[in-house]
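A single protein chain has been omitted; all remaining protein chains appear in their positions.
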Amino acid sequence: MPAILLDKIFNPWDEIQRHQAEHLQPGHYGATATFVGTMRDFNISESVSHMRLEHYPAMTQHYLDNLCTQCIDTYDLDDCLVIHRFGEIRPGEPIVLTAAWSGHRAQAFDACRYLMEELKARAPFWKKEVTETGERWVHNDQQAEK
Amino acid sequence: MPAILLDKIFNPWDEIQRHQAEHLQPGHYGATATFVGTMRDFNISESVSHMRLEHYPAMTQHYLDNLCTQCIDTYDLDDCLVIHRFGEIRPGEPIVLTAAWSGHRAQAFDACRYLMEELKARAPFWKKEVTETGERWVHNDQQAEK
Amino acid sequence: MSITIQFFASLREQVGKQQATLPYEAPLDVSTVWTLSTDNMKMPDNTLCAVNMEYVKPDATVSDGDEVAFFPPVTGG
Partner (left out) sequence: MSITIQFFASLREQVGKQQATLPYEAPLDVSTVWTLSTDNMKMPDNTLCAVNMEYVKPDATVSDGDEVAFFPPVTGG
């Protein structure tokens, strides 16, 4: 399934149910593993008011679509889902959802984690945090949501 | 948090949201990992109409409560949640939910999986499948939902 | 007093009962409870034992008032 890039707040649990209803056959899969990354309200002890998430639209979409296709194949999934925000994000809001549906739990767990690890390592997104003292780009060794 | 044993169908995604609203502080956790085990409609190529899940009520509750307490401590979680069905279950229905909330994704993933692995290895539940040709106890090397 | 014994799942069906009670008489261990409550049946190799809701080995000591349980390998989740 294609990955979804969103510039608005989303409810990951509603999206999982919507996706299941539209794309999965009840009784066919036995295992659903999901991960939600949420913006925290603190990072390196300084209060963060909000965050701006920049991306490279065409490449980000292309990268995540390929990642999903390849993940389904590698882990023999019924399906998977990736949703990722861009633009302005506030503390407590979901940033990313990964989900994997499979016959067996090992594949679902492994696939869900693989999606997150690959996405964090290679999907073209860049976080800029806005704090009381100004703005700063987040470096990948000091992310609020790790 | 105490584990929840239920003899009725439940919506795992609604339960996650309810639990978050009641027990978790938005902006404090950055990572939510969840797993849902669902009854499949086939096992060893024979069609299963439904399943009866027996348990040892007092010990099952005691075991799962301890598992949650120990898991929160081991993985430094904000919280975790375990919901497990007993009684009659039909294909497509959720059997089990495990969820872990943490500051970081490694702990959330590891804890969610640990809850499932321990539960499957040691929580006192026994599945009996009802097929066209009769009933049979499931052995732990041939479970429909693995 | 006495001790309570519970059997679950396939073991309940094999033993032919769900519950039993035994008068307490020291010393008593879990495997003796099995033998006394099942008319000398052989305990299946993979049987799991619990005393007061905690897993124990068959040679664990049983005290007066304890609840002892026997069951096959678990298949939840």
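Each chain carries a letter (A, B and C) given by its place in the written order, and its residues are counted from 1.
Note that contacts are C-beta pairs under 8 Å (C-beta built on N, C-alpha and C of every residue); 3 or more make two chains touch, one makes a residue touch a chain.
None of the values given here were measured: they were computed from a predicted structure.
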item	value
Contact set of the excluded chain (shown chains only)	A
Hidden-chain contact residue, picked from the options A:Cys68, A:Val96 or A:Cys112	A:Val96
In chain A, positions touching the absent partner	37, 53-56, 58-59, 62-63, 84, 95-96, 116, 119-128, 137-140, 143, 145
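Operating definition for what follows: only the chains that are shown with their structure count from here on.
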item	value
Pair of chains with maximal C-beta contact number	A-B
Innermost chain, where centres are averages of C-alpha coordinates	B
Centre-of-Cα separation between chain C and chain B, whole angstrom	26
Between chain C and chain A, distance of the C-alpha-averaged centres to the nearest whole Å	49
Inter-chain centre distance, chain A versus chain B - centres from mean C-alpha coordinates, in Å	23
Residues of chain B touching at least two other chains	37, 116, 145
Two or more partner chains touched - positions in chain C	77
